[in-house]
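The structure under discussion appears below in the form of C-alpha cells.
All protein chains but one are shown at their positions in the complex.
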Amino acid sequence: MIHRFDVIVVGAGGAGLMAALYASRGAKTAVISKLYPTRSHTGTAQGGIGAALGNMEEDHPEWHIFDTIKGSDYLADQDAVKILCEEAVGMVYELEHMGLPFDRTPDGRIAQRPFGGHTNNVTKQPVRRACHAADRTGHMILQTVYQQCIKNNVTFFDEYQVLDLLVNDEGHVAGVTAIHIDSGELHTFYGKATIFATGGFGRLWKITSNAYALTGDGVAVAFRRGIPLEDMEFYQFHPTGILGLGILLTEGVRGEGGVLINGEGERFMPRYAPTVKDLASRDVVSRAIYLEVRAGRGIGGKDYVYLDVRPETVNKYFVEDGVKNPDGTPRRITAQDIRRKLPDISDFCKTYLQLDPIKSPLPIQPTAHYAMGGIPTNNNAEVVIDAQGTVMPGFYAAGECACVSVHGANRLGTNSLVDILVFGRRAGQNAAIYAAQADWPRLPAAAEEPARAALAAIRNGTGREVVAQIRAEMRSLMMDNVGVFRTEALLSEALARLRDLKECFSRISIMDKGKRWNTELLEAWELGCMLDLAEVTTVAALTRTESRGAHFREDFPERDDVNWLKHSLAYLEADGQIRMDTKPVTLGLYEPARRVY
Amino acid sequence: MKVKVKVRRFNPEKDHRPYWGEYQLEAQPTDRVLDLLVYIKGYIDGTLTFRRSCAHGICGSDAMVINGRNRLACKELVKDVGRTIVIEPLRGLPVIKDLAVDMEPFFRKYRSILPFLINDEPPPYTERLQSPEARERFDDTTKCILCAACTTSCPSFWANDSYLGPAAIVQAHRFIFDDRDRGAQARLAILAEADGVWRCRTIYNCVDACPREIDITRAIGEVKKLLLVE
Amino acid sequence: MSKLARVTLSQFLTYRGGQPMLAWLLHRIAGIGIVLFVGMHVLAAFFLYGVTGGTANTVANALTEFYESRPMQIFILFAVLYHGINGLRIVVLDMWPGLHRFHREAMWLQWAVFLPIFLIPAFLIALGIKIG
Partner (left out) sequence: MAAHIGSSARSRSKFELYMWFFTRVSGVLMLVLGAYSIIYANLIGGPGMMDAAAQTRWAFFPISFHVTASKVEVEPNFQNAFWQFYGLLLFLLAATHGTNGIRVILKDYVRQPVLLAWLNALLFIVWLSMLGAAVYLLFVAQGVS
C-alpha cells in the first residue's frame, strides 16, 4: 500500500513530534512510529532541560555555550552549539506556553536546578540551569508536544516499524518502507521530505538506561543506504545507573546535593574534579567510578559505589563546602525536599532496590546512556553525506539519532532535551519549506522489495542460532570491550567477535512464522541493526587513537588536538567493509583548552 | 528459584479459542515479571507476544493482568508475586495476539477529552506565571502514562465500553485544574455526558491498578463535584 | 478485530479487585433486591386491599409468603442495611473528594458499623426469636 505525504516523520519521541508539529503547519505530514508516541523514550528523561533563563540566579546563554563546548571536549561544532543554547531559552518558554507543567519558584517562574557541567563561568560554581517538572521532565515534554500534535490533527501511523529508506537513482530520498506491525503488511510511505528521529541505540550494551525499543533502527537503515555515520566512537556512559539493571538515577540527584561514596566511605569526586566535584561532566564521573573500583575501593571490593542522598550526608557536605542558596543563606535539604523533588527516583529505588533513598545509600554503576554520534546533519537538520557538507536532498534527521554535532565527544546533562526540540523544530520547518517547492522525487521501482527480502531471509532461516543468544553475547561484549575504558587489544578482540556474531546471525531461525504482530521477526531484524552499529562503533573507536570526552583509550590517554580535533565519518563500502574518514570541527568561539572541573 | 509462568495465549491467525501456555523457568526473586516474559520469548517460545519498552514503569507499554490484577510487568518483582505467576491480557480491549490488546479504543477516548492546553490569550514573551500552589493542584494527574491499567480494571468499563474510563478523566482533570487553561467548560461538557464521569461507581479498582499511584477516584470525584457546583 | 473484547462473567469474577469492588457488587445486588421487595410488597398490598378489599387473596398470599420467609427476611434486612450504610459511605466520599485518600479506612469503618447492626437482628430472625 502506498501513502503519499509531503513530509514523513519517522519516530515520535520529542524530536519527531516537534518536527511533525512544525512541518504540519505548512505541509501534509505523517508520523510513523513503532511505538505509540507516548511510549517513546523521551518520556523517561528525568532531570531537566537546560536553558539559561536565569530565573534563580545570574545566567547567560553565553555561559551555556561555553559549558557545552567544554563538556564536548571541544569536539562540538561551535556554530551549532550557539544555536542550541540561544534557542533553548525561547524553546522552554514555548513549551510553557504549550502547557508544560514546569515546577515553579515561589514567585511563579519556572524552577531550575544545577546539573553536571553547567557552571557560572565567573565563579566556576554549578549554576541552576536545568528547568524541571519534578523528575519527570521528559514525560511532560513528550506528553505536551504530543498533545499539541493532537490539537493540530497530525496524522499518526502508530506501531508501524520503518525497515528501509527509499533512495532513488538521483540520490533523492523518496520516503520509507514500513511494516504495519498489526497486520504484518508492508506499506510504502512516499514523500518529498523524510525526517528521521528514531532515537538512540543503548541496547547495544548490557547495562543500559535505554528502553528495549532503542535498537538504532533509523541509524542503521541510513547507514545501509550509504549515509555515513559521524562520531560513532563517542557513546556516553551515565555514572549513576541502578546496579545490575542500569535504570537511570538522574544527575538531578546530585544536583540536589547527592554525593558519590566509595567502599571506604570516602567522597571521592573532589580528587577528580576539585571545583564542581560530584557535578563534573559524565565522562569524568564515570571514569572516576571505574578507577575507584579498579583500585579496590568499590563497595565491599565489588564493582560498584554508592550514591548517597540521605539528608544528613548531603547537609554535612553542604556545610563543608559552604554551599549557599541564591539569597545567600546556607543551603540545606530535608527528607521532604527529596521526596518532593525526586518522587520517581524514590519510587524506582523502592521498587527495584527495596531501598529508601532517604534512609540508605544507593548502589550504582555506570550505564550506557546516550549516543553522541549518528546521522550527520547541518544546522538546518539536513542530512549531509560527506566531509564537504553535501546535502542529501529530501532527507532530514534530528534528535538522538542525528549528529549535528552539538554534543561533540560528551553531552552535558539536560542538553539532549534541548537538542531534540531545537533541531526537531528546525527539521520540521525546513522539511516543510523544502516540500513546498520541491518536485515529487521519483519513487524507486519495486520499492518494498529490499525490505520484503530482508524479512523473508529471517523468516525462512533454518539455521540453529538463537537470536536472544547472539544479542546477549553482543551486549556483554560491548560492555566489556567497548565501554568506558578502551584499548587496541580490547577493541580488536571485540571486532573479531562481532564479525563472528554477524556470521552466526546469518544462520538464525525463528519460531513465529505468522504475519500479525510478529515481534520475534522484528526483534531479529533489530538485532541485525544493532550488530551493524556495534561494528561501526568498534571500528570508529579503534581508529581514534586519542582520548577525548567519552572515548577513553588507555593506550592513548591524552587528547590529541593536532591529529584528532576532527569528527570521524564511517562509510559502508559496497563490499561490506567500513571506511573511516574525518571532517573538520567548526570552531570560532572558544579555542580548545585543557578540560578541568 | 523455580517459577511457573502461565500465560493466556491467543493467536487469531491459528487459534480458535484462547488457551494457557505453561512455562517453567529459573528466576531471581528480584527479577521483574517482564524479565521472565522476555526470557520465555528469547529462549523457550519465540511466538509469545507482548509489548514492552522502557522496563521501568515509565512508558506504559506492558500493562497486563498478573495474578488477577492489572499491573505493569516491569514493576512487579517475582518475590512479590509468588512461584506461580498467571498472566492474562487486559480485560475489555480486543485481544490482538497473546498479551497485546488493541489500544485504539483507549486512545480514542483519550483524544476525545481535548487533551491539550486551551488558551488563546497571547502569552507573555517569557513564561506565564503560576504559583507553586496552583501547580500542585493538578500535579497528581500529570503523572499518567496512559498505560490503560485503570480503565481496563474498571467493572463499569467492562460492563459497557462506551464509558470514557478513568484514564481519560484523569487526563481531563490535569487540564481542568490547571489555572492556565481556559477550556474547562468544553471538557466538562463532555465529561457530563451520560458516558462521562457518572459511569464511575467509585469501585477503586483503578486506584489499585494505577502504577503511578494516582489518586484516580479522587480526581474523578473532584470533576463530579465541580460539575455539581457549576 | 477479534471479538474477545467483551468481558466474560468468569473474567469478571477472577479479577482480584479490592474490597470496594465487592462493596459495589453487594450494593448493586442489594439495590435490585430492595426494588424487587418493594415492588412485590406494593403488588401484594394492592391485591389485598385494592382487589379483594382486605380479605384473603391468593396472589397476595403467595407473594407475602415468599418475602416473609425467614431467608428472605434476612436477605431484605441485609439488603436494606448494607445498601443504606454503603450508600452513606459513597455519598460522604462524593461530597468531599479529598477524603478519597482514606477510602480504605472508610471500608473498615463501614464494616464495623454494618456487621453488628446486621448480625444481631439477623441472628434473632434466624432463630425465630421475636423481640419487643
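Just so it is clear, A, B and C label the chains in written order, and each chain counts residues from 1 on its own.
Rule of thumb we're sticking to: contacts are C-beta pairs under 8 Å (C-beta built on N, C-alpha and C of every residue); 3 or more make two chains touch, one makes a residue touch a chain.
Predicted model only: the values in this text are computed from it and were never measured.
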Missing-partner contacts on subunit C, residue numbers: 28, 31-32, 34-35, 38-39, 42-43, 45-46, 49-50, 54, 73, 77, 80, 84, 87-88, 90-91, 94-95, 121, 124, 130-132
Touch list for subunit B against the chain that is not drawn: 112, 114, 118, 120, 156, 159-160, 183, 185-186, 189-190, 192-194, 196, 198-199, 224, 227-228
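To be clear about the criterion, only the chains that are shown with their structure count from here on.
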Rounded Å distance between subunit A and subunit C, as computed from the means of their C-alpha atoms: 59
CA centroid of subunit A to CA centroid of subunit B, Å: 27
Multi-chain contact sites of subunit A, meaning residues that touch two or more partners: none
Junction residues of subunit B, two or more chains touched: 12, 96
Interface residues, subunit A side, partner subunit B - complex: 35-36, 38-41, 43-44, 53, 92-93, 96-99, 101-110, 133-134, 136, 139-140, 143-144, 147-148, 150-151, 182, 211-213, 245, 247, 344, 347-348, 351-352, 466-469, 471, 510-512, 514-520, 523
Touch list for subunit C against partner subunit B, complex: 1-7, 11-12, 14-18, 20-21, 24, 90, 93-95, 97-98, 100-101, 103
Touch list for subunit B against partner subunit C, complex: 10, 12, 18, 65, 67-69, 91-96, 102, 153, 155, 158-159, 161, 201-205, 207-208, 215, 217-218, 221-222, 224-225
